[in-house]
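Only a single protein chain was left out; the remaining protein chains are all shown in position.
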Amino acid sequence: MASKQPDALLGPESDSQRTQYPYVTGTSVVAIKYKDGILMASDMGGDMIYCLIAHGLPVKVTMPELCSYGSTLRYKSVERIKPIGKHSLLGASGEISDFQEILRYLDELILYDNMWDDGNSLGPKEVHNYLTRIMYNRRNKFNPLWNSLVLGGVKNGQKYLGTVSMIGVNFEDDHVASGFGNHLARPILRQEWHENLSFEDGVRLLEKCMLILLYRDRSAVNKFQIAKITEEGVTIHQPYSLKTNWEFSAFQNPSQGAVGSW
Amino acid sequence: MAKQHANWSPYDNNGGSCVAIAGADYCVIAADTRLSTGYNILTRDYSKICKLADKCVMASSGFQADVKALQKHLGARHLIYQHQHNKQMSCPAMAQLLSNTLYYKRFFPYYSFNVLGGLDNEGKGCVFTYDAVGSYEKVGYSSQGSGSTLIMPFLDNQLKSPSPLLLPAQDAVTPLAEDEAVDLVKTVFASASERDIYTGDKLEIVVINAAGLRREYIDLRKD
């Protein structure tokens, strides 16, 4: 098989083995700019996905919603939003272990930055660019970090919100979302978002998005984290649930109106 | 070998169209600001135009991450050039550098489709058009990107560039006046955004002439 041959293009790292077995992913992160800073929300579910064994080799499957090889909701309190330094907030969807590796990179970055002890500190723009370089670099080695990242922050009165994908596609916007959020949350945000959202309105808007995601995205769970970053710093709120309503009449008696052989 | 992912590609096409038109004493470079992936619009306000030197700008579509890497690389090279030569790089020099940079990655290409426009050393408009691996040509006008199949024939019809086979060689610059060229660019983008789903949202137009560099924007279809 071709995969047995070492590939000169991939460099020495390609010979090493990386986690290939059931892996754990998180779903969407949604973030918006609001009056005083950035708000970010994600649920806390972690899907464990069974991988396809092809030609005797474990092969990583891409997106949970695209694969039919089995997936169990395994973890129910995965923290996918973390503060980075004083001015930034990072949210991630995708492979949790890769996210945790990214957190280690950033911990080191911030540590070395602090060690200069000169009053300078990396702001959200710098961290976002650094992340972009990391993601793009790994895709160049054909060894991507399997995440979509959302980075928000405030420094010197400047709000910043950006995102990076697994292959290094990066941009800034007033509101961003990763994964399913791109399909389901951003249309809502495009319609309802405005520059002067108050904290309460911002949270309500995010909750609206998260509720839609909860109903439509099978990997989402009803346990959320909402985080806020302003000039004053980061606040990550305690996990909480949203009120849901599954009492649609169609759910009560699903076979009614679809009378079949069973 | 470890990294075997089913269904993983290091590339994406983020769409977008670019146009450049050279005139006797100006150059118009334009691109839309939509960034998409598949049927998704990632953002409606992403500039595809990058100022590389005082009289030289590049418009690029294709894979955003590669485009960004390319822009940053050229930016750094231009800084080094300025340190060493104490002047801005000329547009033809940048055109050659861009070609070399693209070809350097011939076997893992930058998936980017570029047009480079600006003024040459005589102050005349010039446009260079590229493929992803660096082959390039100096032309009077060009279009690249997802809407290029709609735009290029339109430009051909309107501008009728002289055949490169003509002897003696004829100048490729278009006979249009600056404002006519800007209007033409607006028209071609309005048309392209009717049919090309990857082109739309906003049009960014950069005009370079003896007075310097000017930017203007118009709205395009958002659907």
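Letters are used for the chains, namely A and B, taken in the order the chains are written, and counting of residues starts over at 1 for each.
To be clear about the criterion, a contact is a pair of C-beta atoms (placed from the backbone, for glycine too) under 8 Å apart; a residue touches a chain by one contact, two chains touch by 3 or more.
FYI, contacts and distances are computed from a predicted model.
Visitor: Unshown chain, UniProt name, "Proteasome subunit alpha type", "Ribosomal RNA-processing protein 42", "Bacterial surface antigen (D15) domain-containing protein" or "TBC1 domain family member 13-like"?
Guide: "Proteasome subunit alpha type"
Visitor: Identify the visible chains that the left-out chain touches across the whole complex.
Guide: Contacts of the omitted chain with visible chains: A, B.
Visitor: Just one of A:K86, A:K125, A:K141 or A:K223 touches the chain that is missing; which is it?
Guide: Selected residue, touching the omitted chain: A:K125.
Visitor: Can you tell me which of B:R44, B:K72, B:K124 or B:K186 touches the chain that was removed from the display?
Guide: Here the residue in touch with the unshown chain is B:K72.
Visitor: At which residues does chain A meet the chain that is not included here?
Guide: Spelled out for chain A, the touching residues are 116, 118-120, 122-123, 125-126, 129-130, 133, 156.
Visitor: What does the interface between chain B and the hidden chain look like in terms of residue numbers?
Guide: 72, 76, 79-80, 83
Keep in mind that, in the parts below, only the chains that are shown with their structure count from here on.
Visitor: Could you work out how far the Cα centre of chain A sits from that of chain B, in whole Å?
Guide: Computed value for the inter-centroid distance: 33 Å.
Visitor: Where on chain B is chain A touching in the complex?
Guide: Touching chain A from chain B are residues 1-12, 14, 35, 37, 40, 42-43, 45-46, 63-65, 68-69, 107-108.
Visitor: Chain B touches which residues of chain A in the complex?
Guide: Listed in rising order, the residues are 3-7, 9-10, 14-18, 20, 52, 54, 57, 59-62, 66, 132, 136, 139-140, 142-144, 165, 167-173, 182-183.
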